[in-house]
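Every protein chain but one is kept in place in this view of the complex.
Moving on to subunit A:
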Amino acid sequence: MVRLFLIIWLLAQPVTALADTVRLAVAANALPAAEALARAFTDETGDAVSIAHGATGKLYVQITRGAPFDIFLSADSARPERLMREGLGRASKPYALGRLVLVAPEGVDPQSAPVDLLRGQRIALADPALAPYGVAAVETLAAWGLGLDAVQPLLAENVGQVAVWLSTGNADYGLLAASLLPDLRARRDVSVLAVADDLHAPIAQDAVWLASAAEVPAAARFWDWLGSDTATAILVDHGYDVPAR
């Protein structure tokens, strides 16, 4: 009986409990960058990094309900502000400015007047109600003179799903986070137009050091390291602009 309880107790232990670990909650668009950041951070400090990813809105709700995360890399600045107001954040700071790209089928030249190209087309974009990249996508279409009723919008749960639909051929056109472009290109040949950043409000992505992790040393180390030159280089490499320091 004792042995049975011991086994159950052992099975119930988190696998990473022994190592010094920082637990990241990462917006879908930032997942590839966060994985690269995690590798570099682990190399430098020896701390382990665990990454949970999803739509910013979903992660926010999970955090307000006590999800076990130390640092939240959001896709916007609204949720981080909210967390700070609610006393759930210890500190917040911008870590990246998101860039948007228009993806078109291979051989199509999106440089030539995207308006005519896109009118009436099925376009995958993140749901603006859920994802900041969706808001920027809608603003971009509007700047091109296209309301959502002028195209057939396919609303993805987060910007990662836009990449899935594009890579599986379920959508020909899409407004995608530049950070997800390398993963898409590894699976499918597409042509791409970088969306000028004055077509939409800046996608200011903030990070939050959660109050529940105030005493986690690895979280403190990651927080400082996030502003380092190494981290900045990785973010730029993944298609982000980095906010001026």
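Here, a residue touches a chain if its C-beta (ideal position, glycine included) is under 8 Å from a C-beta of that chain, and two chains touch if they have at least 3 such contacts; residues count from 1.
By definition in this document, contacts and distances are computed from a predicted model.
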| item | value |
| --- | --- |
| Name per UniProt, for the chain absent here [options: "Molybdenum transport system permease", "Sulfur compound chelating protein SoxZ", "Carbohydrate ABC transporter membrane protein 2 (CUT1 family)" or "GMC family oxidoreductase"] | "Molybdenum transport system permease" |
| Of A:Leu141, A:Ala156 or A:Ile234, the residue in touch with the unshown chain | A:Ala156 |
| Candidates A:Gln111, A:Thr168 or A:Ser228 - the one touching the absent chain | A:Thr168 |
| Sole residue of A:Lys58, A:Arg90, A:His200 or A:His238 that reaches the chain not shown, by the stated touch rule | A:Lys58 |
| Missing-chain contacts mapped onto subunit A | 55, 57-58, 61, 122, 124, 127, 129-130, 153-157, 164-165, 168-170 |
